[in-house]
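Omission of a single protein chain aside, the complex is shown with its protein chains in their original locations.
For chain A:
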Amino acid sequence: MADPKTVKEQKYDRQLRLWGDHGQDALENAHVCLINASATGTEILKNLVLPGNPGIGAFTIIDGHKVSGEDVGNNFFLSNNNIGKNRAQAATELLQELNSDVSGNFVEESPDKLLDNDPEFFHRFSLVIGVQLPESTCLRLGAVLWSVGVPFLVCRAYGLIGYMRLVVKEHTVIESHPDNALEDLRLDQPFPELKNHIDSYDLDSMEKKDHSHTPWIIIVAKYLAKWHSEHNYQLPKNYKEKEAFRELIRQGILRNENGALEDEENFDEAIKNVNTALNPTKISSTVEDVFNGEQCENITSQTPAFWVMARAVREFVRNEGRGNLPVRGTIPDMIADSEKFIKLQNVYREKAMQDASVVSKHVEALLQSVGKPPESISEQDIKLFCKNAAFLRVVRCRSLAEEYSVESFNKDEITSCMDSPDSEMVLYLMLRSVDRFYQQHSRYPGVYNYQVEEDISKLKLCVNSLLQEYGLTVNVKDDYIHEFCRYGAAEPHTVAAFLGGSAAQEAIKIITHQFVPFNNAFIYNAMSQTSTTFQL
């Protein structure tokens, strides 16, 4: 019988490659709540349950509805022999079947009832996902979750429109895994060990073999020194100067006895990388904002590890780092012989370790100052934090209350988007309008064919009252009002599935604190296959 750990690793192999053991642990301890096992809900949960254990440890479905024939028609996780039974239970069974390692629970109760009788019930969850919720329920639940800091993800599929809203007060990300990160080479201000290493090379006296297998970083550094001495210690700044610098490097390529250029790929690499290698080392404004955050300033015994480490790095930057973050310690692969590459890589690696241990001392001091033991934050975590220091992100979403209040709603965002009347923003306004319709008529517009005609004018009144209440002078085209009546609040499976994938990924980001979640409203238009994110 194979080692269970290996079997687990085999099953989750493809995921482990993406968010590592760290992320898997966070998932294992997560308990996700889904409200409403509609098609959208089960599609979201399916994507969370499948990755399994490690994967979310547990889920609970809250749903007061009974399974209808309509439900079975668009939901892969309900079958027609479930009709009449409680929807939460039926869906839990079919989802549980996907993965025996995850613990599935259900509550046959409407969220409104729970909010009436036992709002604390929601406090236990790592994340609450509310699907196809009426506006009032959504706002009530939003207020409860906001007060206890439980992240809330609102999702709905309405006709051919998908909508997601993330509500989380403050979400920190250490491992954001940016797509196109610049390297941290410090060529503009080499630290002493790097400078010594560069000095140990003498390009002019090298044999061809060594010359052609010298890492491009060394080459750029050497020619930069030449440039410096002729240009008053300034870096090449504009296109013209960089071009001249590239030419300088080109001059260094060896020639054979006939004067023809030898094939030196490492020099080609050096020339190609001039553009990015000479970027001045500096701290991005995003990271500066992290350092200036209130949480970073006031460290208490309650302060989460992220902020303690951020403060420690800030101390480093302002002291030993002389304005710079800890060295990242990685270099890209490049043409070079093994020995030269490894030596150079080790120079960066060792500096990174050094810097990380200085940061560690700062962490210790901070923890001590608030009476916490130094082991509260592990060396491993500090190293990881330092390695990702340039990519720290903090996401803060406004509450639903702020979005909905006439005093604080984001008028500018709505108005400027509506300058193009076909922007996805009109779909947001329509969703708000159908909610208004529901409040007034206890149903959504156009559910039955005979209603469509009448409801268009009724819905238009809702649109106008919405715009008036918020003082919005934007134009909502009649076409959209007609279209939203036409939808009849249908939840087509393909839209539910698109949201299922999108929402599940955002949920995983929230739980693992890796990769960056959206902020804060996402609209998908299946007619045009387009989408936009707004900050509301």
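Following the convention adopted for this analysis, a residue touches a chain if its C-beta (ideal position, glycine included) is under 8 Å from a C-beta of that chain, and two chains touch if they have at least 3 such contacts; residues count from 1.
Throughout what follows, contacts and distances are computed from a predicted model.
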| item | value |
| --- | --- |
| Per UniProt, the name of the complex member that is left out, chosen from "ATP synthase subunit a", "Proteasome subunit beta", "Ribosome biogenesis protein BOP1" or "NEDD8-activating enzyme E1 catalytic subunit" | "NEDD8-activating enzyme E1 catalytic subunit" |
| Residue touching the undisplayed chain, where the options are A:Phe59, A:Trp146, A:Tyr223 or A:Phe518 | A:Phe518 |
| Touch with the omitted chain, as defined above, among A:His31, A:Arg246, A:Arg398 or A:His493 | A:His493 |
| Listed residues A:Ile342, A:Val370 or A:Ala401, member touching the removed chain | A:Ile342 |
| Hidden partner chain, residues of chain A it touches | 7, 9-18, 39, 43, 46-47, 50-52, 55, 68-74, 76, 79-80, 83, 97-98, 159-160, 176-179, 213, 333-339, 341-342, 345, 446, 449, 452, 478-480, 482-483, 486-488, 490-498, 500-502, 504-506, 508, 515-519, 522, 524, 526-531, 533 |
